[in-house]
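Only one protein chain is missing from this complex, and each of the others stays in its spot.
Coming up: chain A.
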Amino acid sequence: MDTMSLLMQGFAIALTPESIMFAIIGAILGTLIGALPGLGPANGVAILIPLAFSLGLSATSSLILLTSVYAGAMYGGRISSILLNIPGDEPAMMTCLDGYPMAVKGKAAEALAISAIASFIGSFIATIGLVILAPILAKFALRFGPSEYFALFALAFATLGGITGKNQFKTLMAAAIGLMIATVGIDISTGVQRFTFGTLELFEGVDFIIAIVGLFAISELLFFLERHAGDGLKQVAVNKLKLTAKDIIEVLPASFRGAVLGFVAGVLPGAGASLGSFMSYTLEKRFSDKGEFGKGDPRGVAAPEAGNNGAASGALVPMLTLGVPGSGTTAVLLAMLISLNISPGPMLFQQNPDLVWGVIAAMFVGNFVLLLLNIPMVGIFVKLLSIPPKYLMPIVTLIASVGIYSVSHSALDLYFMVGFGVLGYILRKVDIPLVPIILGMLLGPEMESSLRHALVLSDGDWTVLFNSGLSIGLWTVALLGLILPIIVGPLVRAKMARAKAAKKDD
């Protein structure tokens, strides 16, 4: 089979010492970042992009490093959920429900081990899904003309908030900020300068890597300063691991179901990892008639972990094949790809097969590394959790600044980075999400040129936007994506809140 031989070539790349090294580094850093409460995968990848730049890594190595960080962060999120009852990132929230009670019962080590195995299964199955689905979708993507792309971008924006999103208005506002920033620079359709004020540095627009590092990493630093969070956190002690084969076999069905559900949620725009883990958990609870869900049932740990790791790999499918990210972290990865002069989309599979398949193979390798790291060596990460952030944050700042400067050798970029940091801080204070800003900046110019191209091709006829079945379908989903959260959102959120409240009552 064609895909198999390409994947084998990918393994040839992924199994070079260099690639393995970056997969291991990424896995360790990712797990650590994921474990630290507050630092999610998007922040983690954003913080490490400058590192990839300052080390001058090749495109393949950078991507292997960052996808490993991504996967690692999904693994790491569970550590603080289980030990501290604070989710390391949003998708790990559901893991708190049964993970922390297990830890309280003196089964912290078992909870960590089971969740690591479930994470492994989730990632593994979803990566297989990626291998099967991505090339098919890449071929299908050729059917996308400018008007279909325009509808697809509209869909991406409409579903930004996700089903679980709180405030559609704030999400749209954030997207609008991103779109506004995206208009700066030379307009490629006419060659006219927009909002550049004769400043050479602005001719190519505002670099989204700078915006990402500023908005995520620098604002995080400001929050740390504000909280005076100098000390480590208290946690439940980890017992000695006593895990039998029977325990593992018991959680396997839950993990498989969670993985498949998570993958589907990841591929679909707007759904994302949080919904993936939520759905897996609820399904598992309903599926098994008896059990102690909410009181420390191992299946309640396995299902959401498999779900959120599955969703993480699933979200890579639309990013790689269509160039439209399905989640915040994949948006950050997309920005990285574009900065490396690699355009995602159907051509990626044609032009850079080494890169795509190398990275996919590296995801398999990274997954094994993560399993090894997270079962025998989980104790190290638990220790690292108690490192006071006052030592970590200055390192983050240093890496961010050096990395940004090494990209362009321009001091102006550093001012921009700090400016975005302050902006990010203010926006987070008023609960405006940051990911839509990045998506606005990334997709804005593409969306604009798609619209203009569609109109040039049709000689100015607007009906071209709705003249294929594909585009009508996309518009319908976009409309649903915008309306559904307003109707279904409160219901789902209430359910999530009830689940959380029920657990607190115990």
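The rule is short, and it goes like this: contacts are C-beta pairs under 8 Å (C-beta built on N, C-alpha and C of every residue); 3 or more make two chains touch, one makes a residue touch a chain; residues count from 1.
Keep this in mind: contacts and distances are computed from a predicted model.
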{"item": "Name per UniProt, for the chain absent here [options: \"5-oxoprolinase\", \"Monooxygenase\", \"Tripartite tricarboxylate transporter substrate binding protein\" or \"Sugar phosphate isomerase\"]", "value": "\"Tripartite tricarboxylate transporter substrate binding protein\""}
{"item": "Of A:T16, A:N167, A:S288 or A:S343, the one touching the omitted chain in the full complex", "value": "A:S343"}
{"item": "Residue among A:I128, A:L172, A:I186 or A:I375 that touches the chain left out of view", "value": "A:I186"}
{"item": "Residue in contact with the excluded chain [from A:L200, A:A245 or A:V430]", "value": "A:L200"}
{"item": "Full-complex contact with the absent chain, from A:G10, A:G26 or A:P445", "value": "A:P445"}
{"item": "Missing-chain contacts mapped onto chain A", "value": "53, 56, 59, 141-146, 186-191, 198, 200-201, 203-204, 207, 339-343, 345-347, 350-351, 406-410, 445-446, 449, 453, 456-457, 459"}
